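Got a structure here, written out as structure tokens. Questions coming.
Right, chain A next:
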Amino acid sequence: MVDGSDAVIVDRGYRHYEGERTGSRGAVAAVVREGYRRVLGLRRKARRKVLPWFLISLALITVAIFIGIHWVASSAPIGRGEAPELLPRYGEYFDLISVIALLFTALAAAELFVPDRVQGVLNVYFSRPLNTDRYLLGKLIALASLILSFYLVPQLIFHIGLAAVDDSGFLTYMSENLDVWWKVPATALVYFAVHASVAVVIAAFLPRVGAAAGLFLGGMLILNLLAGFFIEGTNLWFGRYFGLIALEQHPRYVRDWIFDIDTIEHLPERAGFDPWTSLGVSIIVFIGAVLVTRWQYRRIA
Partner candidate 1 sequence: MNVAVIHNILLRLLRLRRLIGLALLTGMPAGVLFFLTFGNSEQDIRGFYEMLNITVLTIIALPVTALVLASAAFGEERNDQTLTFLVTKPLPRWHIALSMLTAATLATFAVGGIGIVAGWVVAAVAVGDATIGLNTTVGLVVASLGYSAVFVPLGLLVSRSTLTGLAFIFIWEFIIGASVTGVSTFSVFRTALSAYGDVGTVTIDAREALEGVLGNVIPGVGGAFAKVGVLLVLSLAFTTWVLRRRDLANE
Partner candidate 2 sequence: MTTGAQHVTDPTVQLASLSKWFGQKVAVSDIECSFGPGVTGLLGPNGAGKTTLLRLMTGVLVPSSGSLSIHGENPRANPDIYCRIGLVPEDEAVYNHLTARQFIRWSADLTHVGDAAIAVERAIRAVALENAADRRLATFSKGMRQRAKVASALVHDPDVLFLDEPLNGADPVQRAALIDLFVRLGAEGRTVIVSSHVLGEVERMAGRVIAMVDGRLAAAGPVAAIRDAMSDIPRKIRIESTDPRALATALLTAPFVTGIAIEANVLHVQSAEPVQFAYMLPEAARAAAVRLTRVDPEDDSLESVFRYLVDGR
């Protein structure tokens, strides 16, 4: 364009956009991407990154430790191959990760839902080709992919790690443990369904991130505590149904069922329910949460 003798002054002013518009689908995708950034504290002050990345590194460090235990066990000269059932595997890892994930869920749900509402940004969202349902869909996709990744990525690393340190060789281990590929995701889904549902409903109503996260964690604790009292003390025919209010326990019960673990008696089990009931409750909680959240957002939009 520019040769030695010419000069060009470019003032573009305001440029009109002539390209393709991605429409509503693009808007949903933008909500999802923005959700990731918000929860993970990306493009935000360092202070905001501390908590999410602390929890993520905690999840990864524990995987490393678990693999390490297996490696030590398999390479130790004495006791090789003895009592492998004592070593923690996929199901046990859920025990650990689910506590960290509970915190992560509390944080993620609150961050995704509270600030948009409190800071009035919803006014901007809904002035774009986006309605309540699509907005919530975007948020749900963001939350689900984040939390499921939080469960599944460490488990995947764990799986590869276990295969790598296994005596029988990498490929043999992989082919002998194909059931992991459905058991782990199915379990993670149940954890997600219960934890995220409760966290989102709370976040959809409370005006502060801290309060929403606190109420979610405290609520889970208190429900367990109360369910314990009911199961122990009540003699009424319907008393045992209060065992179902220990929401935090349902995914654990389902997990033990899927992985065939029977070490702890969870509250719903103590109340005499089978795992199918816990699975059912999880699904109902999820559907209920979707409906309540949708109702709330239609009301305020």
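The criterion applied here is as follows: a residue touches a chain if its C-beta (ideal position, glycine included) is under 8 Å from a C-beta of that chain, and two chains touch if they have at least 3 such contacts; residues count from 1.
Keep in mind how these were chosen: all candidates are chains of the complex that A comes from, given by their letters.
Note that the structure is predicted; figures quoted are calculated from it, not measured.
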Identity of the candidate that touches chain A (this complex; choices 1 or 2): 1
Candidate 1-touching residues of chain A, taken from the complex the two chains share: 210-211, 214, 218, 222, 225-226, 229-230, 233-236, 239, 242
